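Structure record follows, encoded as structure tokens.
Every protein chain of the complex appears in place save one, which is left out.
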Amino acid sequence: MSDLGTALVFWPATVIMLVTGLYVFITSSMARAGLLLLAALGVEGLIFVALASEFLGFLQLLMMSGEMVIMVFFMVMFMPDPGGLMGMDMTHDKRRSAAVAGAVAVALAVVAVLTDWPARAVGDDAPDVRAIGFEVMGRSMITFLFAAMTILFAMVGGVLLAKAGGRFGIGAPGGRGSRLARRRLMVSLPVVLAAGALLFAIGLCGALGQTNTIMVIMGVELMLGASMLNVVGFLRYSHPDATSGAFFVLVVMTLMAVEATVGFALVISAFRHSRTAEVDDLTELKG
Amino acid sequence: MVLTPARSALVPALVVPDEQTWTVFGADPAAFGARPSFDPGTIRRLLAPAQVPAELAAALRAYRTALADDVPVAYGDVAFGGEVTLSTLLEPSTHGEHGHGHGEHDHGEHGHGGHHDMMAIVGEPSADGLVMEPIHLSYGPIGTPLPGGLVADVTLDGDVVAESTVRALLRVERPASPPDLLSPVAWTVAMAGHGVAAAATSPWLRVAAVEIERAVSHLAWLRSLGRLVDSQPLIDKCTRMLTSLQVSRRVLLDDDIGDAWLHAAIGQADFDECRERLDGLVAWVRRSWALRWRLGGRSVVTPSRARELALRGPAARASGVADDARVADPLYRALDFNPVVHSGGDAVARARVRAEEALASVGLAVDALAMAYVGGDARRADARAPAVFESPRGPITARRSSGTWELAAPGADATRRAAADAMIGSEWSAALVGLASFDLSPWRVGW
Amino acid sequence: MSAVGLLFVLIALLLGALLAAYALALWRRELRVDRAGEQPSWPRYHVRFYTFALLFIAFDMEMAYMYPWAAVIRDLGFFAYAEIGFFLTVLGLGIAYGWREGALEWS
Partner (left out) sequence: MSGWTLVGVPAVALVGAALVAMLEQLVAGFRPAPSGLARTALATLRQPLRRPETYDNWLFHIAPGLLLTAAVVALATVPWAPGFRGIDFQAGVILFGGALAYVTPAVFMAGWGSGSPLAVVGGFRWLALMLAYAMPVAMVVTAVAAPAGSLRPTDIVEIQHAVPMGLVQPLALALWLPAVVAVCFLPPFDLPQAPSELGGGAFAAYRGLDAALVWLAQRVLLVAVSGMTAALFLSGWHGPVLPPALWMALKTATVAVLILWAGRRLPRMEIDRTLALAWKVANPLAILAIVIAGGLTLGFYR
């Protein structure tokens, strides 16, 4: 795709992605929150396409729809007042989480400014689906087979937890930021990384500041989405032949799915046990 | 949804109170160019009797607001014991109307607001240990494939029925008229057969009339079941059968033809032809794997449970209980009558019992007409005893003492309870199939 | 080229801003509706098929690997076939486990 085409899609899409990602944690309606998260991650798929990673983009569109729609109904199940009619405050530690997210955003910006990113590699588009296929079936075979096992464990664990009882655990990987682009409106690596950093900060703020477990999971999904966006940016602008990077995106998607499966199963299990899905209430239960 | 033009098609209509009542009463909505539709967005016509039963007035007024403004109204030349005329009913009311368009009549007080505390969890404990909030809704009283006037107040836990109450709204105000408009002939005959005003017509003709009504009723029910599960072949087959049965049936109901033998001669040939075609329909119902898949194993009532509930009529016969008032009737004994019994106890069994009974009924009618023709004699033994008749929905009794009628449909309440009971724990589609499979009558009896 | 590009981007952003403004206007106006005392039916819905959903999220991810596989099996031959055989066996085990544990039943 031409630079112009990329810019045409990238700018509006990024704005929509960030706005919808932010609104996930602002709206009081759980159905809206879930669907906004789908919008954010689906639009991210469009950005992937604009950044020449067609396969990853379409896959993102496909996977996120299924996953986020399920997210919606788990939210409707486990959130009090899923319609948002009462306008309840669903946050805790508001200041601290905003501060942490702000600090992360600033830190990433500093890193971005100080880092000297590699110049754009000569070459064309990001790896196509066949290149990824060779990577998956060849060099990264072991990882691929582990991914299979991970999915199996997620299925088994999900069924097991949803039927019996369990506890909690949340992890979050990192993202990257950057400095200003030379040509303002043309998309470049720093711009993509900046968008990723913002998305990451939004996700972090949500994960830290929300009271309900499922909202926390949504925050984590956004952070994982940000990491994927960064990788796709690198694929487009600095390492077009890095099929292992594309493969990494697949692994992150798997991670998102696995995290969602196990997370939801934990929520079901905890809810059955204590009739709440609020993080604070569940923490009290531990002691 | 919007663009459904069809020059020769039947117009989708809101049929008040319902298609089955119209058909059993002798006027099939198809003859008025209408077929019932249950999605307010698709309805292009309103087919209603000249007089609307008062109990339906509010529901009809509410439903009217969900329809497009320009839906024309067609009046049928029948009256179902109502007192509200349609024209006054449909005039725009000034109070208490909300112009939103959802199809069912969920009443505001059922919403989940009001009693909603921050972390309060309202609802019944569920089998899987997850306690959620229920949805309350009312299915009916009009605009559903069930008989109009029937309301199922349901509490849904997710899409599974947690609680259900089945109510009948309708009543016929004048005790002289048949108290159940879903089997008017049976009630009339039951009242006449008590001997107070013994009709001049031959008892064989009355048997034929009741049997044809049974066939029409069962087929109309089968068609409404077809509407519920959206089985077009079943709807089409039943409609074709009903059209020809209705034409033949006129002969029996027509008062102008006084001579029994003339009735018999005209009717017999027609019904004989109907029987042959009905044979094909019954074979189809037996054969259809799609119908078996949809109805099989739904709302099972075991024989012991049927006895415990004191079920009567076709619902009992589908559970292996050979309960049929006709067995004791000398007229039917003369016709070598054997009740149709199935042991499955599920919705399939109930559908089969009714389909096969419809076939048997047409056969009985043909035989009864033959008896009338040769003048076979049969007289009721004791005119004092309450006349027990097997109506299409089970036994009915009529006794006149000191100027007032004592009318009853033993087993009607048991069927209603069984139907409500059968819905519990089923997914919504399955619950509705279960509810429909009992063929409840919304016309209240016994005053 | 850059002038035209700039124009396009500006138009796109303008349209995006308009759309966002429209959406936000709808949003603010319609968020909490309380018409004549009626309430929407938005309970904590008891979804009966959540075990299917859990299996689905995990199982769905398989597609991320199946698509690239489909594109290269002609070139990689039996090796890729064996790999996917292992992969599908593992996933089949997942379904079989769910089946055995009664996750494939409407609760």
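List of remarks:
In this document, chain identifiers A, B and C correspond to the written order of the chains, with residue numbering beginning at 1 in each.
FYI, contacts are C-beta pairs under 8 Å (C-beta built on N, C-alpha and C of every residue); 3 or more make two chains touch, one makes a residue touch a chain.
Just so you know, these numbers come straight off a predicted model, no measurement behind them.
Considering the whole complex, the hidden chain is in touch with A, B, C. The residue from B:Arg214, B:Arg227 or B:Arg317 that touches the chain not shown here is B:Arg227.
Note on the undisplayed chain: of the listed residues B:Leu130, B:Leu156, B:Leu245 or B:Leu309, the one touching it is B:Leu156. Against the chain not shown here, chain B presents residues 1-9, 37-42, 68, 99-104, 106, 110, 135-137, 143-145, 156, 158-159, 226-234, 290-291, 293-294, 427-430, 432. Residues of chain C in contact with the chain left out of this view: 23, 26-27, 29-31, 33, 35, 40-42, 45, 47-49, 52-53, 55-56, 59-60, 63, 66-67, 69-75, 77-78, 80-81, 84-85, 88, 91-92, 95, 98-99, 104-106.
Residues 29, 31-32, 35, 38, 42, 45, 54-55, 58-59, 61-62, 65-66, 68-70, 72-73, 83, 128-130 of chain A touch the missing chain (whole complex, contact as defined above).
Here, only the chains that are shown with their structure count from here on.
A complete topology is adopted by the chain contact network, contact being made between every pair of chains.
With centres computed from Cα atoms alone, the innermost chain of the structure is C. Mean C-alpha positions place chain B and chain C at a centre distance of 45 Å.
With centres set at the average Cα position, the gap from chain A to chain C is 12 Å.
Chain centres here are Cα averages; for chain A and chain B they lie 55 Å apart.
Those residues of chain A in touch with two or more other chains are numbered 77, 80-81, 85, 268.
Touching two or more other chains at once are residues 113, 121, 128, 130, 132 of chain B. Of all the residues in chain B, the ones that touch chain A in their complex are 113, 116, 118-119, 121, 128-132.
Looking at the complex, you find that chain C touches chain A at residues 1-2, 4-6, 8-9, 12-13, 15-16, 20, 31-32, 34, 39-40, 42-47, 50-51, 53-65, 67-72, 75-76, 79-80, 83, 86-87, 90-91, 93-95, 97-98, 101-103. Looking at the complex, you find that chain A touches chain C at residues 3-4, 7-8, 11-12, 15-16, 19, 27-29, 31, 55, 59, 62-63, 66-67, 70, 73-74, 76-85, 87, 129-130, 132-138, 141, 144-145, 147-149, 151-152, 154-156, 158-160, 162-163, 183, 185-186, 250, 253-254, 257-258, 260-261, 264-265, 268.
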